[in-house]
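One structure is given below, represented as structure tokens, and several questions about it will come after.
With one protein chain removed, the remaining protein chains of the complex are shown where they sit.
Each chain gets a letter, A and B, in the order it is written, and its residues are counted from 1.
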């Protein structure tokens, strides 16, 4: 059993932008030379998340739409009103519900994803930011 | 330390149907003969989730109700309008928020669940489907 810890960064634009990182994560698993175990994906931010979904243009649009509906961007969030200059109260609330950590099992050096499952970073912030993502592999 | 990877399938009906898999997961832990570690549960689909809740008829009904309220089934989701024949835009959105991966620690060959915690699969799709669930155990 070994632990291998990697990290990469992504330039994101906010506003529910989605970036597909499936191939990149699969490459880290291959390079680890481990056969079976788990990959822990962890994004080191509070206004962006890592998730699994079927990555097609309709669902990209629907995902933006549902978050705009459930947790609208509005100046009245207390994160904005109590902290001068802040405009991303909604981004925090979306990020904490969608989550920052994702664990995926692998065997035979291959992520055990279903046919339609893609791994993506979604950025809820109100401006462009560079995001750091940890890829930690534990296995044998 | 060892990694043991198992998989099972479930025939589900969609429409927020819930199936309790707690005893089955506990059996996999016992059969692994490992004493302590983590179980990673991973459902290989985008329109169904694995979660923990108190499994009683009232909450089964409330769970269906809250998802129908927060993310209604409607033809207007772009997943439906852009992809002829698709009717499950809402199922995808629910599945990606509820999540596909769940990590539970165990000791003494027993899942460390609280008194009221049950592990369930919830299927958000608009038709019946067979679901594949990975049970990967890492421990000593």
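Worth a mention:
In this text, contacts are C-beta pairs under 8 Å (C-beta built on N, C-alpha and C of every residue); 3 or more make two chains touch, one makes a residue touch a chain.
Being a predicted model, the structure only gives us computed values, none of them experimental.
Per the touch definition above, the residue from A:12, A:52, A:93 or A:119 contacting the chain not shown is A:93. Subunit A residues in contact with the hidden partner, per the touch definition given at the top, are 1-3, 5, 40, 42-46, 70-71, 77-83, 86, 89, 92-93, 95-97, 99-101, 103, 132, 134, 136, 138. Although one chain is not displayed, subunit B still touches it through residues 1, 36-38, 51-54, 56-59, 61-63, 65-66, 70, 97-99, 102-105, 107, 112-117, 138-140.
We adopt the following convention: only the chains that are shown with their structure count from here on.
Centroids built from CA atoms put subunit B at 20 Å from subunit A.
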